[in-house]
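A single protein chain has been omitted from the complex, and every remaining protein chain is retained in its original position.
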Amino acid sequence: GEKGLEIESNDGNFKAKIGGRIQVDTQVNFNDNHNGQADHANTDLDNGVGFRRLRLYTEGIMWKDYEYRFEYDWARNGGGVNGITDAYLKYLHFKPFTITIGQMNEGKSMESVMSNNYLTFIERSLPNNAFIESGPNSKYQVGIMAETFEKAFNMPWTVRGGITTESVGAPAPGNSSNNTSAGNTNRNGFSGNTSYQLVGRGTLAPLYSKEDGYVLHTGVWGSWRSVNNNYNADGTYRNGGWQYLSQPDTDIDRTAWINTGNLTKGNKDAPGSFRADEVAMFGAELAGSYGPVHMEAEYMQAQIAGQGYSNQDLLQGFYVQGGWFLTGENRPYDEKKGTWNRVIPHSNFLFGDGWGAWEIAARYDTMDMNTKHINGGSINAGTLGVNWYLTPKVRFMTNWVHIFGTQTGSAGKCTTSATGNDTIGCFNGLSPDIWETAVRLDF
Amino acid sequence: GEKGLEIESNDGNFKAKIGGRIQVDTQVNFNDNHNGQADHANTDLDNGVGFRRLRLYTEGIMWKDYEYRFEYDWARNGGGVNGITDAYLKYLHFKPFTITIGQMNEGKSMESVMSNNYLTFIERSLPNNAFIESGPNSKYQVGIMAETFEKAFNMPWTVRGGITTESVGAPAPGNSSNNTSAGNTNRNGFSGNTSYQLVGRGTLAPLYSKEDGYVLHTGVWGSWRSVNNNYNADGTYRNGGWQYLSQPDTDIDRTAWINTGNLTKGNKDAPGSFRADEVAMFGAELAGSYGPVHMEAEYMQAQIAGQGYSNQDLLQGFYVQGGWFLTGENRPYDEKKGTWNRVIPHSNFLFGDGWGAWEIAARYDTMDMNTKHINGGSINAGTLGVNWYLTPKVRFMTNWVHIFGTQTGSAGKCTTSATGNDTIGCFNGLSPDIWETAVRLDF
Partner (left out) sequence: GEKGLEIESNDGNFKAKIGGRIQVDTQVNFNDNHNGQADHANTDLDNGVGFRRLRLYTEGIMWKDYEYRFEYDWARNGGGVNGITDAYLKYLHFKPFTITIGQMNEGKSMESVMSNNYLTFIERSLPNNAFIESGPNSKYQVGIMAETFEKAFNMPWTVRGGITTESVGAPAPGNSSNNTSAGNTNRNGFSGNTSYQLVGRGTLAPLYSKEDGYVLHTGVWGSWRSVNNNYNADGTYRNGGWQYLSQPDTDIDRTAWINTGNLTKGNKDAPGSFRADEVAMFGAELAGSYGPVHMEAEYMQAQIAGQGYSNQDLLQGFYVQGGWFLTGENRPYDEKKGTWNRVIPHSNFLFGDGWGAWEIAARYDTMDMNTKHINGGSINAGTLGVNWYLTPKVRFMTNWVHIFGTQTGSAGKCTTSATGNDTIGCFNGLSPDIWETAVRLDF
């Protein structure tokens, strides 16, 4: 049936399922270079086609209380342990209170807690990518997490919190393991200990009626991380540190237009050196739906602390977006996770018997990585999108992204390389338009 | 049942299945070096054992109209996205007319359209490997494809055509993505746009009777590709281009005895430089079966165009082969794809109750990569084979390959390296014999 490859025992105590998702995206760029200008060469964004995600998972329940899930993404980070997203054991005995051990979504931001199968836009917002999704700072981390949900006076709420370390697959500096690809060697004596993070999130929906099709959602989340930094005996930097980066709401060409670089740099205690010892993050969420319309806004920040940093080193970003189902669907709310749920078209696409669901949407998002001691650049952008849901699990998306302003940061000054090419800093000051399309299905 | 791990809803609108294939091959070489000669060192082909293919797939149908398929080959190109073969969505509403989006078989040559589970010989022919299967020119490409099949006056025909770009997993120069293994980065600002290809194939079986066990198959296919070539601002070559190569009908040691090298070489517009801008391919197919015998022949060519190339730069190859089922089976024809189908033994192997199907086969194949401006070498070879089909999905194969003549091309002149070893060009003029075996099953 619609559940796909799933088997369940008669008493319901055992379940097992296989599923996955396929996402094929395209990108075409306009005004994406300075080539007309005298002092610029030939650097631009790529047009192209590619896979955004290619995932398979297996999940199940054993002896009623023990849930497991293992998911792998073949389009993620080039193979090996790098493609693992979920790999955990969840203890269900005290449902809705559960405890999860293994690698899982750390649980920041309603947009990142939500499955990418339900995204309104092809890419999550700039702050979601910079703070949670992209680069070394993977949201899938090994740890232990407790979570629960309930209703108080008919208002659904959720709480979760836990301790996580690093993602097994993230690149450095977010992952301090050396030699992940060597023969059966997970770590060696020169990687340093694993960093760790305390993380939590709470949500409350003060207004909610599934029947009448409306919800008002509020949420906050925060985290504190102790960063792994390692120096050699002579004080030179060895490994570790922290970093934030994001592509400009793009999909196929994911060049990081904003990028803090490694926030730990220079030799130990040397003048002018920096060491990111701690990172404190905070986010606030506001979202709602009423009949066919829905809106969503989030603010996120990260405060860097450590040698060379001050309380003015606060990275910030936010987005606000809205959508309208022309075909009248209400965007469903997931009370258990405190975020949106899968859109079910009133009718599937079937030539006259139904045209699926159609949605138009708009978003403004901005991310600022320029602080007193960090010059990572900034972007602000607008996106218009149209989504066609042929069935609950098959849809076509198209987005038009306009970058209002790009500042690629001091690390990205526009220079010319030995081969005469522009460097990444030459994207500075561009206001490109980007046309993206996506075919996305899960099963 | 025989379908393996498959689940189907009662109304047939939903299906899901898991399957795969395991192929273990061996190779032993004779007369594969010039070591006896005064001016030659110690280069020869390897004897060995290895996996030819290790694939798992999941496929299914959702809401009757939406078919998906995802297949991965663990023995292909070393992991990550490189091992992906199929990853597509197929729209079935207008069956037999279908539209496919994602990565799929581009559909050239009846031998390459056909599943490798049904091959008569352990390896496909030299032109199949050179033009379609091996190296950067992978037959699994991302794109969109329409196809249909029908009968006209009892003559089955098929037509397919589409536009494809590159394979997500092919090595350069066939794939212009840089940094495929970097953190969540599909492409970057220096890869250049994706190349693209128009491709089509048509087949007609003027004589066909499933009941009486005969078929006469004819087919043609063609393609035109715009090649991605990128130069730096100072005119030096950056990336892109095109290449054909093939091993000498071998399996374990896949050293490319014929190899055009990158057809784009040298700096931009420099004297003596080459730039492959376009590649036009064409192929013709003829095949037939009558009772227990079957034959098959294909001709293929590729015309290179662009700076430095002329219309005399035409690469060509063909093969002709025949087989005879000693146990009387007729090789089945797949009307829907215009190629051969799976052999079903009259009886499975069961000690006296049945000995499976036994087949003997012979092939002559040749591939010439020497043209006016390309000196990629040439091979012509003969193969004798015996196949034992224990069940429809388990079989043993053995091939004896004799290379009649090898010319490894100017790029492969026989020289001696700093360590005293022969280079690849020292295989020139060899006429080795190669004994190959294979255990192949799918499930």
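Note that the chains take the letters A and B in the order they are written out, and that residue 1 is the start of every chain.
In this text, contacts are C-beta pairs under 8 Å (C-beta built on N, C-alpha and C of every residue); 3 or more make two chains touch, one makes a residue touch a chain.
Predicted model only: the values in this text are computed from it and were never measured.
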item	value
Hidden-chain contact residue, picked from the options A:211, A:234 or A:353	A:234
Full-complex contact with the absent chain, from B:102, B:136 or B:306	B:136
Residue among A:193, A:209 or A:311 touching the omitted chain	A:193
Hidden partner interface residues of chain B, rising order	1-2, 4-7, 18, 20, 22, 24, 41-52, 54, 56, 74-80, 83, 133-136, 170-171, 251-255, 348, 350-351, 390-391, 393-394, 416-417, 419-422, 424, 427, 439, 441, 443
Absent chain, residues of chain A that touch it	5, 7, 9, 14, 16-18, 58, 60, 62-63, 65-66, 68, 70, 72, 78-84, 87-89, 93, 101-103, 142-143, 165-166, 168, 177, 180-194, 232-236, 238
